[in-house]
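Removed: one protein chain of the complex. Kept in place: all other protein chains.
We call the chains A and B, going by the order they appear; numbering starts again at 1 in every chain.
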Amino acid sequence: MTPKFKAQAGTFESSDIMVLIEPVSEEAGRQIDISSTVMLQFEDDIKNTINQVLDDLDIQNVHLIAKDKGALTPTIKARVEAAVKRSLGIQEGTM
Amino acid sequence: MARKKRRSMLYIPGNNPAMIQQAGVYGCDAVLLDLEDAVALNQKDAARILVRNMLQTVEFYDTEVCVRVNNMHTPFGLADLEEIVPLQPDNIRFPKTESVQDVKDFMKEVRRIEKEHGIKKPTMTIHVMIETAKGVANVYEIAGADPRIDAITIGGQDLTADMGIVKTPDGVGIDYARKRIVMAGKAHGLDVLDTVFADVNDEEGLREETEYIKKIGFAGKALINPRQVDGVHEVFNPTENEVRKAYRVYSEFIRNKNAGIGVFAIDGKMVDAPVVQRAITVLEYANIDLKEIEESVAS
Partner (left out) sequence: MKNALGVEIPEYIEGLGELKPFQGVWESIIGDEIPSTNIVRTLKAKKAHTSKLCGDLKEAVQKCNPFDGMTVTFHHHLRGGDGVLMQTIEILDEMGIKDITLASSSLTSAHDGLVPYVEKGMITRIFSSGIRGRLGEIISMGKLKHPAIIHSHGGRVRDILTGRIKPDLSVLAASAADEEGNATGAHGPSAFGSMGYADIDARYSKNVIIVTDNLVDYPCVPGSIRQHFVDHVVKVDSIGDATKIASGTTRITKSPMDLRIARIAATVIEHSGLFKDGMSFQVGAGGASLAVAKFLREDMKRKDIKGSFMIGGVTSYGVDMLNEGLFQAIFDVQSFDAAVSTSVLNNPQHIEITCDQYANPNNCGAMTNKLDVVVLGALEVDVDFNVNVITGSSGEIRGASGGHSDTASGANLSVIVCPSFRGRLPIVKDRVHTIVTPGESVDVIVTERGVCVNPSKPNLAAALKKAGVKVVDINDLKKEVDAMTGVPAEKQLGDKIVALVEYRDGTIIDVIHNVENLS
(Lines give C-alpha, C1' and ligand atoms only; values in the text may rest on other atoms or scores of the structure.)
Protein backbone atom coordinates (compact mmCIF):
# COMPACT_ATOMS: atom_id res chain seq x y z
CA MET A 1 0.00 0.00 0.00
CA THR A 2 1.04 3.58 -0.52
CA PRO A 3 0.25 6.42 1.89
CA LYS A 4 -2.14 8.97 0.47
CA PHE A 5 -2.05 11.77 3.01
CA LYS A 6 0.44 13.59 5.14
CA ALA A 7 0.00 12.28 8.65
CA GLN A 8 1.65 12.28 12.03
CA ALA A 9 1.40 10.45 15.33
CA GLY A 10 3.13 10.77 18.67
CA THR A 11 4.38 13.75 20.65
CA PHE A 12 7.63 15.51 21.48
CA GLU A 13 7.36 14.40 25.12
CA SER A 14 10.08 12.32 26.78
CA SER A 15 9.74 8.56 26.11
CA ASP A 16 7.66 9.30 23.00
CA ILE A 17 8.47 9.59 19.32
CA MET A 18 6.90 11.90 16.76
CA VAL A 19 6.41 10.16 13.44
CA LEU A 20 5.60 12.14 10.29
CA ILE A 21 4.64 10.51 7.04
CA GLU A 22 4.81 12.12 3.64
CA PRO A 23 3.38 10.41 0.60
CA VAL A 24 5.84 9.73 -2.23
CA SER A 25 5.41 8.40 -5.72
CA GLU A 26 5.09 4.68 -6.37
CA GLU A 27 8.50 3.08 -6.87
CA ALA A 28 10.15 5.83 -4.80
CA GLY A 29 11.03 3.36 -2.07
CA ARG A 30 11.42 4.10 1.61
CA GLN A 31 13.21 7.10 2.96
CA ILE A 32 13.53 7.11 6.74
CA ASP A 33 15.04 10.09 8.58
CA ILE A 34 15.68 9.62 12.28
CA SER A 35 16.80 11.99 14.97
CA SER A 36 16.95 10.79 18.55
CA THR A 37 18.18 11.71 22.00
CA VAL A 38 19.69 8.20 22.07
CA MET A 39 21.00 8.27 18.50
CA LEU A 40 24.44 6.98 19.48
CA GLN A 41 23.04 3.99 21.31
CA PHE A 42 19.88 3.08 19.40
CA GLU A 43 19.95 4.46 15.84
CA ASP A 44 20.05 1.04 14.19
CA ASP A 45 17.50 -0.39 16.58
CA ILE A 46 15.02 2.42 15.87
CA LYS A 47 15.49 2.06 12.14
CA ASN A 48 14.97 -1.70 12.29
CA THR A 49 11.83 -1.28 14.38
CA ILE A 50 10.36 1.23 11.93
CA ASN A 51 11.18 -0.99 8.95
CA GLN A 52 9.58 -3.96 10.65
CA VAL A 53 6.28 -2.10 11.12
CA LEU A 54 6.38 -0.86 7.52
CA ASP A 55 6.98 -4.44 6.36
CA ASP A 56 4.08 -5.71 8.47
CA LEU A 57 1.79 -3.06 7.02
CA ASP A 58 3.18 -3.63 3.52
CA ILE A 59 4.31 -0.05 2.99
CA GLN A 60 7.08 0.08 0.39
CA ASN A 61 7.02 3.70 -0.72
CA VAL A 62 7.10 6.35 1.94
CA HIS A 63 9.04 9.24 3.40
CA LEU A 64 9.03 8.81 7.18
CA ILE A 65 10.54 11.36 9.57
CA ALA A 66 10.97 10.31 13.20
CA LYS A 67 11.95 12.58 16.08
CA ASP A 68 12.62 10.34 19.04
CA LYS A 69 12.90 11.24 22.73
CA GLY A 70 13.87 7.82 24.03
CA ALA A 71 10.68 5.90 23.21
CA LEU A 72 10.67 2.17 23.96
CA THR A 73 10.10 -0.29 21.12
CA PRO A 74 6.32 -0.82 21.70
CA THR A 75 5.86 2.97 21.60
CA ILE A 76 7.85 3.33 18.39
CA LYS A 77 5.79 0.56 16.79
CA ALA A 78 2.52 2.14 17.98
CA ARG A 79 3.38 5.57 16.63
CA VAL A 80 4.51 4.27 13.24
CA GLU A 81 1.38 2.15 12.94
CA ALA A 82 -0.90 5.05 13.93
CA ALA A 83 0.81 7.43 11.50
CA VAL A 84 0.67 4.92 8.63
CA LYS A 85 -2.99 4.12 9.22
CA ARG A 86 -3.79 7.82 9.34
CA SER A 87 -1.88 8.38 6.10
CA LEU A 88 -3.86 5.58 4.49
CA GLY A 89 -7.09 7.17 5.71
CA ILE A 90 -8.20 3.95 7.36
CA GLN A 91 -8.54 5.24 10.89
CA GLU A 92 -10.13 8.02 12.88
CA GLY A 93 -7.87 10.77 14.15
CA THR A 94 -6.15 13.42 12.13
CA MET A 95 -3.37 15.96 12.24
CA MET B 1 -7.86 -17.36 46.87
CA ALA B 2 -7.65 -14.03 48.60
CA ARG B 3 -9.54 -11.27 46.87
CA LYS B 4 -7.26 -8.72 45.22
CA LYS B 5 -6.82 -5.48 47.07
CA ARG B 6 -8.19 -2.49 45.21
CA ARG B 7 -7.38 0.29 47.65
CA SER B 8 -5.81 2.44 44.97
CA MET B 9 -6.59 2.44 41.25
CA LEU B 10 -4.45 4.90 39.35
CA TYR B 11 -5.73 6.43 36.11
CA ILE B 12 -3.03 6.63 33.44
CA PRO B 13 -3.72 8.53 30.20
CA GLY B 14 -3.75 6.03 27.36
CA ASN B 15 -1.72 8.21 25.04
CA ASN B 16 1.16 8.82 27.48
CA PRO B 17 3.94 6.24 26.93
CA ALA B 18 6.16 7.64 29.72
CA MET B 19 3.50 6.96 32.30
CA ILE B 20 2.28 3.65 30.89
CA GLN B 21 5.77 2.15 30.80
CA GLN B 22 6.13 2.93 34.52
CA ALA B 23 2.60 1.88 35.47
CA GLY B 24 3.80 -1.21 37.32
CA VAL B 25 6.12 0.59 39.71
CA TYR B 26 3.99 3.27 41.36
CA GLY B 27 2.97 0.93 44.17
CA CYS B 28 -0.77 1.21 43.56
CA ASP B 29 -2.99 -1.88 43.66
CA ALA B 30 -4.34 -1.33 40.16
CA VAL B 31 -3.78 0.87 37.13
CA LEU B 32 -6.55 2.12 34.87
CA LEU B 33 -5.19 2.62 31.38
CA ASP B 34 -7.62 5.18 30.08
CA LEU B 35 -8.82 5.37 26.50
CA GLU B 36 -11.80 7.53 27.43
CA ASP B 37 -11.76 10.96 29.07
CA ALA B 38 -7.96 11.26 29.37
CA VAL B 39 -7.52 10.99 25.59
CA ALA B 40 -8.34 13.79 23.14
CA LEU B 41 -10.92 12.92 20.49
CA ASN B 42 -8.36 13.14 17.67
CA GLN B 43 -5.94 10.81 19.46
CA LYS B 44 -8.28 7.92 20.19
CA ASP B 45 -6.74 5.76 17.46
CA ALA B 46 -3.17 6.41 18.57
CA ALA B 47 -3.95 5.73 22.23
CA ARG B 48 -5.74 2.48 21.38
CA ILE B 49 -2.74 1.20 19.42
CA LEU B 50 -0.30 2.35 22.10
CA VAL B 51 -2.21 0.69 24.95
CA ARG B 52 -2.58 -2.47 22.89
CA ASN B 53 1.20 -2.61 22.36
CA MET B 54 2.03 -1.72 25.94
CA LEU B 55 -0.28 -4.40 27.36
CA GLN B 56 1.78 -6.98 25.50
CA THR B 57 5.21 -5.79 26.58
CA VAL B 58 5.22 -3.74 29.78
CA GLU B 59 5.94 -5.52 33.07
CA PHE B 60 3.11 -4.62 35.45
CA TYR B 61 4.35 -6.94 38.24
CA ASP B 62 1.46 -7.68 40.61
CA THR B 63 -0.43 -4.50 39.77
CA GLU B 64 -3.92 -5.27 38.48
CA VAL B 65 -4.41 -3.85 34.99
CA CYS B 66 -7.74 -2.41 33.92
CA VAL B 67 -8.47 -0.69 30.62
CA ARG B 68 -11.20 1.92 30.48
CA VAL B 69 -12.68 1.81 27.00
CA ASN B 70 -14.95 4.39 25.41
CA ASN B 71 -18.69 4.12 25.72
CA MET B 72 -20.29 1.83 23.17
CA HIS B 73 -22.48 4.70 21.94
CA THR B 74 -19.39 6.56 20.68
CA PRO B 75 -17.53 5.78 17.41
CA PHE B 76 -14.60 4.49 19.50
CA GLY B 77 -16.11 1.94 21.89
CA LEU B 78 -16.30 -1.05 19.62
CA ALA B 79 -12.89 -0.36 18.05
CA ASP B 80 -11.42 -0.28 21.57
CA LEU B 81 -12.93 -3.67 22.37
CA GLU B 82 -11.62 -5.21 19.14
CA GLU B 83 -8.04 -4.29 20.12
CA ILE B 84 -8.17 -4.79 23.87
CA VAL B 85 -10.41 -7.80 24.56
CA PRO B 86 -8.11 -10.30 22.75
CA LEU B 87 -5.32 -9.32 25.17
CA GLN B 88 -7.43 -10.08 28.25
CA PRO B 89 -6.23 -7.44 30.69
CA ASP B 90 -7.35 -8.18 34.26
CA ASN B 91 -10.46 -6.10 33.69
CA ILE B 92 -12.25 -3.76 31.33
CA ARG B 93 -14.08 -0.75 32.68
CA PHE B 94 -17.23 0.43 30.93
CA PRO B 95 -18.05 4.10 31.47
CA LYS B 96 -21.53 5.64 31.67
CA THR B 97 -23.37 2.36 32.10
CA GLU B 98 -27.05 3.20 32.50
CA SER B 99 -29.09 0.04 32.11
CA VAL B 100 -29.11 -3.72 32.01
CA GLN B 101 -29.42 -3.41 28.24
CA ASP B 102 -26.12 -1.47 28.15
CA VAL B 103 -24.43 -4.37 29.94
CA LYS B 104 -26.01 -6.90 27.60
CA ASP B 105 -24.89 -4.88 24.57
CA PHE B 106 -21.24 -4.64 25.48
CA MET B 107 -21.01 -8.15 26.91
CA LYS B 108 -22.37 -9.49 23.63
CA GLU B 109 -19.46 -7.82 21.83
CA VAL B 110 -16.96 -8.95 24.45
CA ARG B 111 -18.08 -12.56 24.12
CA ARG B 112 -18.12 -12.40 20.34
CA ILE B 113 -14.54 -11.09 20.21
CA GLU B 114 -13.35 -13.65 22.74
CA LYS B 115 -14.96 -16.41 20.68
CA GLU B 116 -13.41 -15.13 17.45
CA HIS B 117 -9.99 -15.20 19.11
CA GLY B 118 -10.47 -18.67 20.49
CA ILE B 119 -10.47 -17.53 24.09
CA LYS B 120 -12.36 -20.37 25.75
CA LYS B 121 -11.77 -19.49 29.38
CA PRO B 122 -11.71 -15.70 29.56
CA THR B 123 -10.04 -14.35 32.70
CA MET B 124 -10.96 -10.72 32.20
CA THR B 125 -13.57 -9.31 34.57
CA ILE B 126 -15.84 -6.33 34.06
CA HIS B 127 -16.06 -3.05 35.99
CA VAL B 128 -19.13 -0.96 35.39
CA MET B 129 -19.09 2.78 35.96
CA ILE B 130 -22.19 4.57 37.14
CA GLU B 131 -21.98 8.19 36.05
CA THR B 132 -25.54 9.30 35.33
CA ALA B 133 -28.75 9.72 37.29
CA LYS B 134 -30.31 6.98 35.20
CA GLY B 135 -27.42 4.66 36.01
CA VAL B 136 -27.85 5.34 39.72
CA ALA B 137 -31.56 4.60 39.45
CA ASN B 138 -30.86 1.25 37.78
CA VAL B 139 -27.73 0.36 39.72
CA TYR B 140 -29.02 -2.74 41.54
CA GLU B 141 -30.09 -4.41 38.30
CA ILE B 142 -26.90 -3.31 36.49
CA ALA B 143 -24.71 -4.75 39.24
CA GLY B 144 -26.33 -8.13 38.79
CA ALA B 145 -26.64 -8.06 35.01
CA ASP B 146 -23.66 -10.29 34.23
CA PRO B 147 -21.66 -12.75 36.32
CA ARG B 148 -18.37 -11.36 35.01
CA ILE B 149 -18.94 -8.02 36.69
CA ASP B 150 -16.74 -7.99 39.81
CA ALA B 151 -16.62 -4.31 40.62
CA ILE B 152 -18.83 -1.28 40.34
CA THR B 153 -17.67 2.28 40.53
CA ILE B 154 -18.99 5.81 40.68
CA GLY B 155 -17.80 8.57 38.35
CA GLY B 156 -18.26 11.74 40.36
CA GLN B 157 -17.42 14.38 37.76
CA ASP B 158 -19.81 13.09 35.12
CA LEU B 159 -22.52 12.34 37.64
CA THR B 160 -22.58 15.87 39.05
CA ALA B 161 -22.59 17.21 35.50
CA ASP B 162 -25.52 14.95 34.62
CA MET B 163 -27.35 16.09 37.76
CA GLY B 164 -26.69 19.71 36.88
CA ILE B 165 -24.93 20.42 40.17
CA VAL B 166 -21.46 21.52 41.15
CA LYS B 167 -19.15 18.96 42.72
CA THR B 168 -18.25 20.30 46.15
CA PRO B 169 -15.37 19.19 48.38
CA ASP B 170 -17.83 17.79 50.94
CA GLY B 171 -19.30 15.53 48.25
CA VAL B 172 -22.81 16.16 49.51
CA GLY B 173 -24.32 16.14 46.02
CA ILE B 174 -23.19 12.60 45.24
CA ASP B 175 -23.57 11.23 48.75
CA TYR B 176 -26.86 9.47 48.05
CA ALA B 177 -25.48 7.99 44.84
CA ARG B 178 -22.37 6.75 46.64
CA LYS B 179 -24.41 4.99 49.29
CA ARG B 180 -26.90 3.56 46.86
CA ILE B 181 -24.13 2.20 44.65
CA VAL B 182 -22.42 0.68 47.69
CA MET B 183 -25.62 -1.13 48.66
CA ALA B 184 -26.23 -2.41 45.15
CA GLY B 185 -22.64 -3.62 44.83
CA LYS B 186 -22.61 -5.26 48.24
CA ALA B 187 -25.89 -7.01 47.46
CA HIS B 188 -24.15 -8.70 44.54
CA GLY B 189 -20.86 -9.29 46.37
CA LEU B 190 -18.90 -6.82 44.26
CA ASP B 191 -16.04 -4.48 45.11
CA VAL B 192 -17.35 -0.95 45.18
CA LEU B 193 -14.82 1.68 44.14
CA ASP B 194 -14.92 5.42 44.62
CA THR B 195 -14.36 8.31 42.24
CA VAL B 196 -11.22 10.46 41.97
CA PHE B 197 -10.13 13.29 44.27
CA ALA B 198 -9.13 16.06 41.91
CA ASP B 199 -6.84 18.31 43.99
CA VAL B 200 -3.48 16.53 43.93
CA ASN B 201 -1.90 19.01 46.35
CA ASP B 202 -4.58 18.66 49.03
CA GLU B 203 -3.26 15.67 50.97
CA GLU B 204 -5.49 16.36 53.96
CA GLY B 205 -8.62 16.58 51.82
CA LEU B 206 -7.78 13.29 50.14
CA ARG B 207 -7.31 11.64 53.51
CA GLU B 208 -10.65 12.94 54.84
CA GLU B 209 -12.56 11.84 51.77
CA THR B 210 -10.87 8.42 51.79
CA GLU B 211 -11.69 7.92 55.47
CA TYR B 212 -15.31 8.77 54.72
CA ILE B 213 -15.74 6.46 51.74
CA LYS B 214 -14.02 3.64 53.62
CA LYS B 215 -16.54 4.06 56.43
CA ILE B 216 -19.53 3.84 54.11
CA GLY B 217 -18.28 0.67 52.45
CA PHE B 218 -16.01 1.42 49.47
CA ALA B 219 -13.11 -1.00 48.89
CA GLY B 220 -10.89 1.58 47.24
CA LYS B 221 -10.55 4.79 45.31
CA ALA B 222 -9.55 5.89 41.83
CA LEU B 223 -6.51 8.21 41.74
CA ILE B 224 -5.20 10.69 39.20
CA ASN B 225 -1.61 11.04 40.44
CA PRO B 226 0.93 8.55 41.84
CA ARG B 227 1.51 10.97 44.71
CA GLN B 228 -1.95 10.06 46.02
CA VAL B 229 -1.14 6.37 46.46
CA ASP B 230 0.50 6.42 49.89
CA GLY B 231 -2.18 8.59 51.48
CA VAL B 232 -4.98 6.30 50.33
CA HIS B 233 -3.13 3.17 51.43
CA GLU B 234 -2.56 4.62 54.88
CA VAL B 235 -6.31 5.02 55.31
CA PHE B 236 -7.15 1.53 54.08
CA ASN B 237 -4.32 -0.24 55.86
CA PRO B 238 -5.28 -1.62 59.26
CA THR B 239 -3.55 -0.21 62.34
CA GLU B 240 -1.05 -2.33 64.27
CA ASN B 241 -3.66 -2.81 66.97
CA GLU B 242 -6.25 -4.05 64.49
CA VAL B 243 -3.73 -6.46 63.02
CA ARG B 244 -2.77 -7.83 66.43
CA LYS B 245 -6.42 -8.38 67.34
CA ALA B 246 -7.20 -10.02 64.01
CA TYR B 247 -4.19 -12.30 64.37
CA ARG B 248 -5.47 -13.44 67.76
CA VAL B 249 -9.02 -13.99 66.49
CA TYR B 250 -7.84 -16.01 63.52
CA SER B 251 -5.41 -18.20 65.47
CA GLU B 252 -8.08 -18.91 68.09
CA PHE B 253 -10.51 -19.72 65.31
CA ILE B 254 -8.11 -22.24 63.79
CA ARG B 255 -7.31 -23.75 67.19
CA ASN B 256 -11.02 -24.21 67.96
CA LYS B 257 -11.80 -25.42 64.47
CA ASN B 258 -9.10 -28.06 64.76
CA ALA B 259 -10.73 -29.09 68.04
CA GLY B 260 -14.13 -29.22 66.32
CA ILE B 261 -15.56 -26.12 68.02
CA GLY B 262 -17.51 -23.57 65.96
CA VAL B 263 -18.33 -20.58 68.13
CA PHE B 264 -15.96 -19.52 70.91
CA ALA B 265 -15.15 -16.48 73.03
CA ILE B 266 -12.18 -14.11 73.37
CA ASP B 267 -12.05 -11.87 76.45
CA GLY B 268 -15.64 -12.84 77.20
CA LYS B 269 -16.93 -11.80 73.75
CA MET B 270 -18.43 -14.30 71.38
CA VAL B 271 -16.52 -14.85 68.15
CA ASP B 272 -18.73 -15.97 65.29
CA ALA B 273 -18.36 -16.22 61.53
CA PRO B 274 -18.68 -12.45 60.72
CA VAL B 275 -16.00 -11.61 63.30
CA VAL B 276 -13.67 -14.21 61.79
CA GLN B 277 -14.40 -12.93 58.29
CA ARG B 278 -13.54 -9.39 59.40
CA ALA B 279 -10.28 -10.64 60.93
CA ILE B 280 -9.37 -12.38 57.67
CA THR B 281 -9.96 -9.16 55.73
CA VAL B 282 -7.72 -7.22 58.12
CA LEU B 283 -4.95 -9.81 57.84
CA GLU B 284 -5.18 -9.78 54.06
CA TYR B 285 -4.87 -6.01 53.97
CA ALA B 286 -1.82 -6.31 56.23
CA ASN B 287 -0.24 -8.81 53.82
CA ILE B 288 -0.16 -11.52 56.46
CA ASP B 289 -0.22 -15.06 55.13
CA LEU B 290 -3.12 -16.99 56.66
CA LYS B 291 -1.33 -20.28 56.01
CA GLU B 292 1.54 -19.21 58.27
CA ILE B 293 -0.91 -18.64 61.12
CA GLU B 294 -2.54 -22.00 60.46
CA GLU B 295 0.84 -23.74 60.51
CA SER B 296 2.00 -21.99 63.68
CA VAL B 297 -1.24 -23.02 65.42
CA ALA B 298 -0.81 -26.62 64.23
CA SER B 299 2.76 -26.94 65.50
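Assume a contact is a pair of C-beta atoms (placed from the backbone, for glycine too) under 8 Å apart; a residue touches a chain by one contact, two chains touch by 3 or more.
Being a predicted model, the structure only gives us computed values, none of them experimental.
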Problem set entry | Candidate in contact with the missing chain, chosen from B:Q22, B:T74 or B:Q88 | B:Q22
For this session: Consider the whole complex, including the chain that is not shown, and state which of A:A7, A:L20 or A:L72 touches that chain.
Result: A:L72
Exercise. So which of B:N225, B:N256 or B:T281 would be touching the chain we can't see?
Worked result: B:N225
Problem set entry | Residues from chain B at the interface with the omitted partner, ascending | 21-22, 25-27, 57-59, 225-227, 230, 287
For this session: Would you write out the residues of chain A that touch the absent chain, in ascending order?
Result: 14-15, 37-45, 69-73
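Quick note on the criterion: only the chains that are shown with their structure count from here on.
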Exercise. Roughly how many whole angstrom separate the Cα centroids of chain A and chain B?
Worked result: 37
Problem set entry | Complex interface listing, chain B residues touching chain A | 15-18, 21, 42-46, 49-50, 52-54, 56-58, 75-76, 79
For this session: Can you check the complex and tell me which residues of chain A touch chain B?
Result: 9-11, 13-16, 71-75, 77-79, 81-82, 85-86, 91-94
